[in-house]
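Yeah, one chain of the complex is gone here, protein chain that is, but the others are all in their spots.
So that you can tell them apart, the chains are marked A, B and C in the order they are listed, and the count of residues begins at 1 in each.
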Amino acid sequence: MKVAEGDEIVLLDENGKRCLVNTSWNKRKIKGFGIIDPKNLIGFEYGRKIRLNQKEVWILKPSSYDRWKSLKRKAQIILPKDSAHIVINCSIVPGSIVVEGGIGSGSLTCVLSQIVGREGKIISYEKRKDFRRFAEENLRNVGLGYNVEIKEKDITKGIDEKDVDAVILDIPNPWEVVEHAYNSLKIGGCFCSYSPLISQVEKTVKKLREYPFVEIRTIETLQREIVVLERGARPSFDMLGHTGYLTFARKVLEV
Amino acid sequence: MKVAEGDEIVLLDENGKRCLVNTSWNKRKIKGFGIIDPKNLIGFEYGRKIRLNQKEVWILKPSSYDRWKSLKRKAQIILPKDSAHIVINCSIVPGSIVVEGGIGSGSLTCVLSQIVGREGKIISYEKRKDFRRFAEENLRNVGLGYNVEIKEKDITKGIDEKDVDAVILDIPNPWEVVEHAYNSLKIGGCFCSYSPLISQVEKTVKKLREYPFVEIRTIETLQREIVVLERGARPSFDMLGHTGYLTFARKVLEV
Amino acid sequence: MKVAEGDEIVLLDENGKRCLVNTSWNKRKIKGFGIIDPKNLIGFEYGRKIRLNQKEVWILKPSSYDRWKSLKRKAQIILPKDSAHIVINCSIVPGSIVVEGGIGSGSLTCVLSQIVGREGKIISYEKRKDFRRFAEENLRNVGLGYNVEIKEKDITKGIDEKDVDAVILDIPNPWEVVEHAYNSLKIGGCFCSYSPLISQVEKTVKKLREYPFVEIRTIETLQREIVVLERGARPSFDMLGHTGYLTFARKVLEV
Partner (left out) sequence: MKVAEGDEIVLLDENGKRCLVNTSWNKRKIKGFGIIDPKNLIGFEYGRKIRLNQKEVWILKPSSYDRWKSLKRKAQIILPKDSAHIVINCSIVPGSIVVEGGIGSGSLTCVLSQIVGREGKIISYEKRKDFRRFAEENLRNVGLGYNVEIKEKDITKGIDEKDVDAVILDIPNPWEVVEHAYNSLKIGGCFCSYSPLISQVEKTVKKLREYPFVEIRTIETLQREIVVLERGARPSFDMLGHTGYLTFARKVLEV
């Protein structure tokens, strides 16, 4: 299959760096890839490796992971290592309605948006205008945003939505949203907070215990890369030592 | 909201044990919950805690995680810790077409099935009749299976499907499926294998390197639970030391 | 070489269980080994495997690790995983003078005692008479104690010794000993506390920062066992998830 007019494509280089372009776009400069005229890509076969501004890149149709990897990063983002667990432990599926507190760069939003799909919706509360705008543009650039509503509001002041499937927080003070989350969640719905500090976990868990929440648990995930060499394999010498703790809880009516 | 005739519900006990029942079912014995007559549950309010055969259980609508947790386990299963990473790293989204090799108890199938949704499909190859039947029944019992096709075939002998989004393997010899997977995958599609032994990883990665695959990488994930006590927090003394390594790769036309 | 009258020996079974006996002892019952008459062991060659009360055991001369492994355990003990780091990070060497707070079962004392040797000394503060007696007997049973002085005193009330090389604490409130430790340590001497909870670490580190201590750091160690099978290797499925955090600091005169 060949790249056609209007196709959205991803360019992937040999270091795993990638960018999304649309062949209907005009010529533009893309960080790390130089000046690209997307129209010139029309006609190439998908899967081929082409020479582009002194480097070799593969032309592919963007996957959900490509979209996530093509996001610009600002401040600390939630990595797949953690967003993967949020998706599975919060039972996010096609059609889920999710309230998110603190959009940051839109990294988690990007993952959630692609899982909930056209029938689902992400409502993201972000009190800082600059973050809202940055995330909005970031998501649009990777072809997303159609099922995301960003509210320029402080989620610690309240949540408008009712009966949502999950409330997911990446803010410094998640314990201040526990009551709002309880009121906003459907019965059986999931609360989740992502916090780098153990003191944040303690405050949040203690607050959760004051409400009818069950299955309150906190996990931390570590990920190691394995290097396979000709003469044998070993874990990578580099490793990310910590990102954040994930606290989960589920709403019931009584405990 | 109240439990109605024909509702599918989950009963969750205080130890996190759960079972799925349908109020249209006849009285039956459920392991860990005793003899249950589902009709008696009609009329209770969702979210309430009721007394049932000497224990307290909450009545909830089943989430995707509840369905997974209600599966019967036979042999080693793929845990959410790992299936979460498979979903995200293989870019599984609503509508994905996934070939699975080795269904086991249907644990991974259960997670994938709920993410790909009604528009997607899981085709699972399982050479052992007893595993196929067990998984089939297991999935049906937790309300799934509508988008799963189980083939009683040995995936090392070949894959019938073409242009699939992902091929995911939980078999002792994944390297023997690398060529079939390459032929079955769409361009940009993802190969994934789950293997407990490092020697399996080595053989699989070396075989992948013989084909036009990019982004070949192997990860291992570790998960720690954090215990919050009145006087402070600490990681749990218990920890799962190892499950399996996850190897990922992506099909292109040339490297 | 053969077992002689008066020899101290270790019996090691196939599961790694061991006990220390002295061939001058009278017949006695030893937990896990049955009734043993040590005199009957005289004349066997060291390194041989003999049949003893229905099980096979090797006869060896006790190593420092054997002595540690032969200790009785009461409550939570400090494992080699952690004591190894205490020894190295506190610069414990032959001749070191160490003050220990909270002797517990004598597990750490056993390790320290064998490293400091005949020229060194361990002074252990233990406020509970039952623990002091238990540890005293425990150490004597494994052939140690000659360089250990146990004081039945609460270390939070003060430390008598001056110019010691290290003060090592395994008590619930190490921050209450920071000032005493500072006064007791020689210049350049090491403070160390072992604490299961992160809140204990926080309090201790904050208190240490009020005194002229440098190189304040806290570490946690994780240990995985690797299983080598005929068809390959993998980490053990079992793993100890957490023991305690180790906080170190070093006394200077000004910061």
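Assume a residue touches a chain if its C-beta (ideal position, glycine included) is under 8 Å from a C-beta of that chain, and two chains touch if they have at least 3 such contacts.
Fair warning: this is a prediction, and the values are worked out from it, not measured in the lab.
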item	value
Among A:I35, A:A75 or A:L229, residue touching the chain not depicted	A:L229
Residue among C:I35, C:A75 or C:V228 touching the omitted chain	C:V228
Contact partner of the left-out chain, one of C:K27, C:K81, C:R133 or C:K162	C:K81
Residues belonging to chain A that touch the chain removed from view	196-200, 224-225, 229, 231-243
Contacts of chain C with the absent chain, listed as residue ranges	1, 12, 16, 45-49, 58, 60-61, 63-66, 80-81, 83-85, 87-95, 111, 114-115, 117-118, 187-188, 190, 198, 201-202, 205-206, 212, 214-215, 217-226, 228, 232-233, 235, 245, 251-255
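The rule is simple: only the chains that are shown with their structure count from here on.
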item	value
Chain pair whose interface holds the most contacting C-beta pairs	A-B
Centre-to-centre distance between chain C and chain A (centres being mean Cα positions), rounded to whole Å	47
CA centroid of chain A to CA centroid of chain B, Å	22
Chain centre separation in whole Å, for chain C relative to chain B (CA means)	44
Residues of chain B whose C-beta touches two or more other chains	198, 224-225, 232-233, 235
